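Excluded from the complex is one protein chain; the other protein chains are retained at their positions.
So that you can tell them apart, the chains are marked A and B in the order they are listed, and the count of residues begins at 1 in each.
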Amino acid sequence: MTRILMKGNEAIAEAAIRAGAIYYFAYPITPQNEVGEYMARRLPEVGGVFVQAESEVAVGNMLFGAVASGKRAFTSSSSPGISLMQEAISYMAGARLPVVLINIMRGGPGLGGILPSQADYFQATKGGGHGDYRVLVLAPSTLQEAVDLTMLAFHLADKYCNPTMVLADGMIGQMMEPVEFPENYVEEPLPPKDWATTGCQGRDPNVVNAKGRAPIIIKSLALDPVVLEKNNLVLAEKYKLMKRDEVRFEAYKINPKNRILVVSYGTMARICQTVIDELEQEEISIGLLRPITLFPFPAKEILAEAIKPNIESVLTVEMSMGQMVEDVEWAVKDKRPIEFYGRTGGIVPTPEEVKDYIMKILARETPAAKNWNG
Amino acid sequence: MNEKTHAIFTRPQSFRDVVTHYCPGCTHGTIHRLVAEVLDEFGIRGRTVGVAPVGCGVFIYNYFQTDFLEAPHGRAPALATGLKRVRPDLIVFTYQGDGDLASIGTAEIIHAANRGEKFTTIFVNNAIYGMTGGQMAPTTMPGQITTTSPRGRNVEECGYPIRVAELLSTLRTPAYIERVAVHTPQNIVRAKKAIRKAFQYQIDNKCFSLVEVLSTCPTNWGLTPNESLNWLEETMQPYYPLGVFKTPDAEVQK
Partner (left out) sequence: MMQTPFPAFDKRVIIFAGAYGSGKTEVAVNYAIGLTTSQNQPVSIIDLDIVNPYFRSREAAFELETQGVRVIMPHNEMCHADLPIILPEIRGEIERSDGKVVVDVGGDDVGARVLSSMVDAFAPKGYEFLIVLNARRPFTSDVAGSLKMMHDIEMSSRLKFTGIVSNTHLIGETTTEIVVEGYRLAEEVGKAAEIPVVFVSVVTEVAQQLDPNVVKVPVFALSRQMLKPWEEKVKAVRGL
């Protein structure tokens, strides 16, 4: 396998193709335009389709039609564009369709700026659109991981019949790193897509509502509250399974001597790693728990590390004014003081300022509980 | 049925043996039937997927013996685009009302038509929002009273009704676009021919096709079924002339 140098956006695009997703619908937005440009160049080589839609609203709905056929299809966008897709994401969640969305986050709210941000955490992990649903969210911090998680996203989307998002910030989309692609990519077996609308040929037209027999209707409309609640319970059951089986995280330099547990993801986690390495040289032990799945969130794992005897506090670092920290606080449940450091609007915190903040926490005699939002 | 009688009128195979929810005198049922007959005649039921709108036609998926997708409001052409691009071998049609297609879904229908997506749209124009209870639609006639235009549609504030067939016909991309009505038997025969042609163009992978069908809404118009048929002819038809607005062959000759 040859290692090649790729931009994050290109690496994600190639990974999708390698996972068999050759149907791509998108609308241009910075800082992820290289995905579309790469797909426009590559898709004709693999017999795929690229439709540049009239808006992100249309993108989401084109995906709805495309994945209803049972084929793998996806889009990429950045924060404001993902907001416009929430309509279709909600419908696809309700209709239990597997779709993959790539969000290369930029600073908001509103039109905001084009620099990296992690401010869409709430939108991605708490549903995003209307109704009672969740999106499975994967957050890479290196380009190799962006490749691996993009490929995994298609598998998990199919496995759970659920919208799945790769959530990365603009830095990961724009930076370059060496990556490699698996040569013989084999996935765990998946259930057949007998729910796909492929024409009812061969199915008995006279049997209505017998599963897999009658014409197939893909919809999210259920006027009868009993039916709608039943559907929502099926979704809830799925989210429970995800929480049980799909939690992924990385423990970085976690050991019994850690004085602070840092929780951080994506680009921010890499900056924290630099800080932790530097503090290690100064014999200050800090551990990092990096969530890879943001939903399902590694809450139990964070709690388990947080309550180790030497841990003085749990510090969340984000490129936002505090979003994931709410999940960390919920996970830690008053067992340890919660600290937060964040920059927003496209500013990426430097290792120096994160280190300074850690030194401040360590110098405090009694760290203030809930310091981050007080 | 004994041996001496034979059926001269049966339910199309593409239509389920169910009672629809449409009000008495509503022409949705007629239009459904025409589409179902065309699917039967072409023998394409088994490879057809419909896309349902939001509006009175929302439950169309309960009435057809074909696979169906239920779209968000106005987005049926986007779903149809996605499905047809991925599975060009399928026959895909959207069934949309005037609120769905001419208001919230304006962008989707214009761009699908302009890209020349190879699916068929049945556009039902009854000059009002039926499902939500008789509000003003983009196709509501000047002076027409609705729940949100209680003194009649004021063209100073709301502009004139949108003529969808004419609007889409201005696009350079080849397409088949015809407006028909279903208020008399003769018109129904013509409507069926237009729907047949629309699906024929799709089967031949030729172009985007759209049939605008002038339709009635006795309940929200506040008219009897018969009065409604007259109102369609006397009030709507002069503003929405019937006929073929665009064919792919004529466009190519230009």
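In this section, contacts are C-beta pairs under 8 Å (C-beta built on N, C-alpha and C of every residue); 3 or more make two chains touch, one makes a residue touch a chain.
On a predicted model such as this, the values are computed, not experimentally measured, just so you know.
A.B. asks: In the complete complex, the chain left out here touches which of the visible ones?
C.D. replies: A
A.B. asks: Looking beyond the chains shown, say which of A:G65, A:G94, A:P296 or A:G346 touches the absent one.
C.D. replies: Of these options, the touching residue for the absent chain is A:G346.
A.B. asks: Of A:V35, A:L115 or A:I361, which one is in contact with the hidden chain?
C.D. replies: A:L115
A.B. asks: For the chain left out of this view, which of A:Q86, A:N231 or A:T274 touches it?
C.D. replies: Answering carefully, the residue with contact to the hidden chain is A:T274.
A.B. asks: Contacts of chain A with the missing chain: which residues?
C.D. replies: Contact residues on chain A toward the absent chain are 2-7, 10, 14, 30-31, 34, 37, 41, 113-116, 170-171, 174-178, 267, 270-271, 273-274, 278, 346, 348-352.
We adopt the following convention: only the chains that are shown with their structure count from here on.
A.B. asks: Which of the residues in chain A come into contact with chain B in the complex?
C.D. replies: Chain A reaches chain B through residues 23, 25, 49, 51, 53-55, 57-69, 71, 73, 87-88, 91, 95, 197-202, 205, 208, 215-221.
A.B. asks: Which residues, counting only chain B, touch chain A once they are in their complex?
C.D. replies: The contact residues of chain B facing chain A are 13, 16, 45-49, 51-52, 58, 61-62, 64-72, 75, 78-87, 90-91, 107-108, 110-111, 115.
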